[in-house]
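In this view, the complex is presented without one of its protein chains, the others remaining in place.
Note that the chains take the letters A and B in the order they are written out, and that residue 1 is the start of every chain.
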Amino acid sequence: MTQSLDAYLILASLLFTIGTFGFLARRNAIAMLMSIELMLNAVNLAIVAFGAYVPTLAEDGALIALFVMAVAAAEATVGLAIIIAIYRNRRTPLVDEYASMRE
Amino acid sequence: MPFFTEAPETVATAGSSLDQALVLALLALPLAGFGLTALVGRRMGDKAWAIAVPAIVLVWLAALYLIFQTLVAGAYGEAGLHFRLYEWIPAGDFTVEVDFGVDALTAVMLIVVTTVGMLVHVYSIGYMAHDPGRWRFFAYLNFFMFSMLLLVLADNFLLLFVAWELVGLSSYLLIGFWYRRRSAALAAKKAFIVNRAGDFGFGLGIMAIWTTVGTLDYSDVFQLLPAQVESGAIEGWQMTGICLLLFAGAIGKSAQFPLHVWLPDAMEGPTPVSALIHAATMVNAGVYLVARANPLFAQSPEALLVVALVGTFTCVMAAAIAFTQKDIKRVLAYSTLSQLGYMFMALGVGAFVPAIFHLVTHGFFKGLLFLGSGSVIHAVHEEQDMDRMGGLWRRIGITHVTMLIGSLAIAGIPPLAGFFSKDEILGESFKLGFGWVWAIGIIVAVMTALYMFRLMGKTFYGPSNVDPHTEPRIHESPISMTGPLMLLAVPSVLIGFALGWPPESGLIHQWLAPVFHPLEEALHHGAADYQLLGIDGFLLGASVAVSAVGMVVAWRLFGFLSTMAPRPALVASLTARLNGPYRISRDKWYFDDLNHLLFVRVGGAVARALWWFDVHVIDGAVNGVASLTQGTGHGLRQIQTGRVQNYALGIAGGLLVIAVGYLFIVAR
Partner (left out) sequence: MALPQTIPFLGWSWDDLIFLVLAGLMLGGAVMVVIGRNIIRSGLFMILSFAALAGFYVLLGAPIVAAAQVLIYIGAISVLILFAIMLTQSKAGPSRLVFHHQAWAGAIAAIGLASLLVLVVLSTDWPAQVGQGTAAGTTAVAQLLFSEYVLAFEVVSVLLLAAVIGGVFLAKREESLDPGERAGDEPTLGRNQSPPVQADGRPSASTPRQVSGSARSTTAISERP
């Protein structure tokens, strides 16, 4: 009953929306980054679940998940570097105080 | 001369290239005089006239030659001398050439324009001797001569219109010559603006002519338009419309009712200007225009009736106003209006030759009177109020005698110039069946004599009312001023007899007969014999008699020489008894007030309403668009917070909307 593609996909959906909410609602830039990681992981979970339940996709799903992780690592690297650079200028990690895109 | 393009077949070529060169010299000399005087006149000091006046004298000599060739020698035939300088506007079907023509009408106009112009130039040497801006004055005066000569020499309507506007401009410049004086600047503006009203009609008339016949050349228009009327291509009312539009221009330039208001105010200009422009030349342009367009007016009796009505009304009205004015130049100005009314009256009844005849004689004696008034004003130190003159006739003898001649001439006392021309106008109108015109003309003749000798009496006779301070310093004007007066007095005496005798078949009739041939033909005027002992003698006697009566009454009231003393008490009691008419006359029939009400009050209110409309609706629409954009931008700018999360929320919301929309609308 519990272990079905539906269950995994719903789980992934919930994780994704939690990440979405975090990205939309948190003020801290690093918390936003963590939310993004959560969303990426939700996607990964869905991919692996598809791989597990669709026989032709078993290895491909795992591989795509690995690629996603690699890209996520790159994203985290650059994202954190940007946050640190901004923090150094602004002395705050709070995103809603970054409004220079407005000008 | 390779300078001139070969005249096409349609333009009759007569006269040698010397004659053509002289026609061009008529224009080039004043224009060069204007340019040179404007450039170097300021440095010439009190010799500022040294270019301008000789230029006009040369023009006068050249004009004399051309007049002789045209009128006496008949060197150019009936059609006159026509030639083309160059093609001005070659725009597809629309071509306008700079064509000049000298025919009998132009030659007669040249007599007045160049002679009076030359004398006024000479007179100005003395009159303007002490004015620091005299170089400007002479430059303007030359410019006016150029414009006026272009006006009479032009051989198509567009060139005529250009000259028409140029004389308006020079008139504006000269009226406002003393531009520091507010009244002068206002008068110049008034003249210009009132003229614009007429010019607007004139311009429309020219456009109507072009759209109807596709050409603006005099000879073509005068052949094609009547032909079209006869063939039924255009209706009679269209012809009348064209004529009335042209006449609107004439009304403006010749200061006829209802556009007459600018001329009295134009007396703010220097007196030579009043003599030249506002008596002898420019104001005659309207008469010239109607006379020039006589083949058109011949097709439209209705238009001629309007001309007659306007002329008659102006004639009476102006004479009535002239009774009560105190400013010597204003009296003369209203007198000019009245005499121009006579001319239009004559044109309206179809007596074109007498109209032009009166134009010529009036040009001379009114020029004389104006120059004389300038001499008087000069003598009493720039005083123009006739109540502060009097008894001058012994002090400034030459001026007095010449002005007396002018007054007798304008009053129509034989054998002076005015008698012949005025008598012809009255006689012809009676014989052409316009009894009412004749009756009014006779009344105006009485009034003319009356107001002219009122002017003479108040100025020259009776006790002196001159300011005691200036009294001892009254002096006769220098020879440069009295000379032109005397020279003008000669034609004022003789020209009527010279041109108008025998009556109705004098020289001027012979000269102008070819010009007005189409008119005579169209109106079917019977060539009645002149009967000195019949109807004509009676009419002549009547007009002389009423003029004499008016003159004698004026003598009794305002004095004459030393024989009659003025009776101010009688004048006062008459004035009191006729208080109503007196006030109407003194206040110029309230036309200025009417105009003020109509155009300043009502027009101002309308303009303010339009202004309001413009500001609030037109500008409001434009500004509204701007502020709408600005407001939208301002509103949208609020969305551009620069905060990533706001944008991300937008993305999430958009995703939701699209997904829900897809699920519930498209996928269903």
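General remarks:
Everything below uses one rule, namely that a residue touches a chain if its C-beta (ideal position, glycine included) is under 8 Å from a C-beta of that chain, and two chains touch if they have at least 3 such contacts.
Bear in mind the structure is a predicted one, so any value in this text is a computation, not a measurement.
Interface with the hidden chain, as seen from chain A, comprises residues 1-11, 13-31, 33-35, 37-38, 41, 44-45, 48-49, 51-55, 58-63, 65-67, 69-78, 80-85, 87-96.
In the full complex, the hidden chain is touched by chain B at residues 645-646, 649, 652-653, 655-656, 659-660, 663.
Criterion: only the chains that are shown with their structure count from here on.
With centres taken as mean Cα positions, chain B sits 93 Å from chain A. Touching chain A in their complex are the following residues of chain B: 640-645, 648-649, 652. Looking at the complex, you find that chain A touches chain B at residues 20, 23-25, 32, 95-96, 98-103.
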